[in-house]
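One structure follows; several queries about it will come next.
Every protein chain of the complex appears in place save one, which is left out.
So that you can tell them apart, the chains are marked A and B in the order they are listed, and the count of residues begins at 1 in each.
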Amino acid sequence: MSDATVALSIRSLGRIPGVAVMLALLLVIFSAVAPGFLSAANIANVLVQSTILMMLSLPMTLIIMTEGLDLSMGAVLTLTSLVVAIVSLATGSMLLGLAAAVLVGAAFGTVNGWLVAVLGIPPFVATLGTLGIAQGLSLIVSDGQSVVGIPRSVSEVYSATLAGVPMPIVLALLCYLVFHGLLYHTRFGTYVFALGGNREALKYAGRSPTRLLIAVYALGGATVGVAGLMMTARMNSGHPTAGLGLEFDAIAAVAVGGTSFERGNGWLPGTVLGVIAVGILRNGLNLMALPSSIQVASVGFLVIFALFVDGLRGRS
Amino acid sequence: MTDVTKPALASPRAFVSEDVIQVFYRLLAALVICVVLSLLSGSFLHLANILNVLRQASLMFFIASGLTLVVLTAGLDLSVGANVAISACLAGTVIHQTGSPTLGVLTGLVAGGVIGLLNGVMVTALRIPSFIATYGMLWVLNGLTYWYMAGGIVHGFPPGFRQIGSGYLFGLPTPVYLLGAFLAIGTIFAQRTVWGQQIYAIGANPVAARLSGIPVTRRLIMVYVVSGIMAGLASIIFLARLNSAEADIGESLTLPAIAAVLIGGTSLFGGVGTMFGTFVGALILTLVLNGMNLLQVNANWQPLVTGVIVVLAVWLDMKMRRRT
Partner (left out) sequence: MRRSIYTALTLLASGAMATTAYADGETIAVFTKNQTNPFFQAVRVGADNAAKTLNAKTLHYIPTKPDSIPEQLSQIEDVVVKKPDAIVFTPVDYKAMVPGVEKINGANIPVVNITDRSAGGKFVSFVGADDYSLGLETARFLLKKLGGKGNIVIIEGVKGSLTNVDRVRGFNDALKENPGAKLIASQPGNYQRLQALQVMENLIQSNPQIDGVLAANDAMAMGAIEALDGANVKAQVIGINGTKEAVDAIKSGKLLASGDYNGFLQGCVGTTIAIRTLRKQPVVSEIVLKPTVVTKDNYQPYDSSVESRSCPTWDEALKLGGK
């Protein structure tokens, strides 16, 4: 790892208290007031429910680190989950469904990357465009209906366990290890940091920022394809609007976790904590059976509070 | 992204003429769309249809106009839709309980403004990025609206009040006059007042702007307050047009407003864009949607078409700016 990366990592480490403190607070409060919160079954639930968001938030972290944004993730998730349903229904194979989903996701990611890196369109706009395209395609291939009757092998992905650990958690963990390894232990990771704060350095190193940027978005798209499999497995069907809007949750989780929008200060573990914090908040409020309107407002407060604290810590 | 060496108040006059060219091209695009639609559909050129389009575009413009100022400062306000919803619900309730449309209008405007103020404070004093701050606000507002409305609707307003939204004045829909008024006010404000110029400067180069003595915090707060008040205004028009308010009317309003701002040529990086451009952006979007309805295009295609247009518009804009 280069000195710059080490320095950035150390600066990122200074953020540990922020989101971790909030997580700890939430855990303490909910253990006290939410009945059944601390049971093993409930904690397992929260973790499992967070996996799809996790799979969106991890690549989103990288994208945000490159001063970008991917608004199309929710729509692409919906589309890839439909692809899994349709392909596995037609071929009887879960793996083929997965492969198709990853391909479609990667294709969208590549288009996003191309729009941003080659055409120079601001990521917000580019991904807003692909959002519309993915959303439209979802409605068209499904004609607005759920796709049902898919092979058991798909839903088993969600309900299976590996050594007692639910499969979704295993997959999310794998996903995290992959991203963590990529970001902190490979040269690719260094380049991603550079894409955010220091694109000039890339040119001096003889690397093409364009190709790297496209790779980051494509990787994101491929990961969304895997999340599509999870989503279809969970619903045991494909649905044309199921994942819409999730990209905002992912962006919020990344921001809550400490990654800054302005430069390449990314902290992947923070994203994980951010996702879990949001999941715990929703779960705790559910268990307390608070009026749904309060649940809705609380999510907003959490996000604002998290970033307010971050601001206090003097990040600029 | 923030290069201190860029000039802070880089010749406003230059911006104006460059922007005029951009707006011109967009008007041309809108014209082309009109021609195509009139060829494809016999009903497009009916006076009633044109008036409908103008009215629909006005509604979009009210929200998008305040948003334009925010985006000019390189910010974003994701809470506008929810703002419209809660302001409409509050205003509607006030009209019912006090019988006074004037009080209702005031309530809507004040509610919108207060929300804008809170957004502005979050972005400046609390130093929360506008994307996140307004996103959080969106959720908070939704929660409040759901709780307040409790699944109910507020409906049935005095006919005089309803004229604001659904009435006609000398043959043109009433909102169009308001559109004209705010377009004029907005353009004069942005291009010809010191405050307006300062907003452009803040967007172009916040560091230099601060260094050259512009009270950035105060201007930013003002910009969010204006965005909020415009959302409040939009809520009144919606209330008058629909003769009702419910908790979920804001859901589908935010993204089209943002799209209108972007299609109109305002840059997300700040410092570039015009009010008139936003109006043309709203017009283009409305024309396309109107066309799809008239031609009975399957509703499934609508998000796709909207997305493509936004990307196309921004891309063309960038290509042309690079040339000049």
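The criterion applied here is as follows: a residue touches a chain if its C-beta (ideal position, glycine included) is under 8 Å from a C-beta of that chain, and two chains touch if they have at least 3 such contacts.
The structure presented is a predicted model; accordingly, all values stated were derived computationally and were not measured.
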Selected residue (touches chain absent from view) among A:V21, A:A90, A:V148 or A:A205: A:V148
Residue of B:Y148, B:W195 or B:W315 in touch with the missing chain, whole complex considered: B:Y148
Residue ranges of chain B at the interface with the undisplayed chain: 41-44, 46, 48-49, 52, 56, 89-90, 93-94, 97, 146-156, 166, 238, 241-244, 246-249, 251-252, 289-290, 293-294, 296, 299-300
On chain A, residues whose C-beta touches the chain left out of the figure: 35-36, 39, 41-42, 45, 48-49, 52, 139, 142-146, 148, 155, 231, 234-237, 239-243, 245-246, 282-283, 286-287, 289-296, 299
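Just so it is clear, only the chains that are shown with their structure count from here on.
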Chain centre separation in whole Å, for chain B relative to chain A (CA means): 30
Touch list for chain B against partner chain A, complex: 1, 122, 126-129, 131-133, 135-147, 255, 258-259, 262, 267-269, 299-308, 310-311, 314-315, 318
Chain A residues touching chain B - in the complex, by the definition given at the top: 67, 115, 119-122, 124-126, 128-133, 135-137, 139-140, 143-144, 248, 251-252, 255, 261-262, 291-304, 307-308, 311
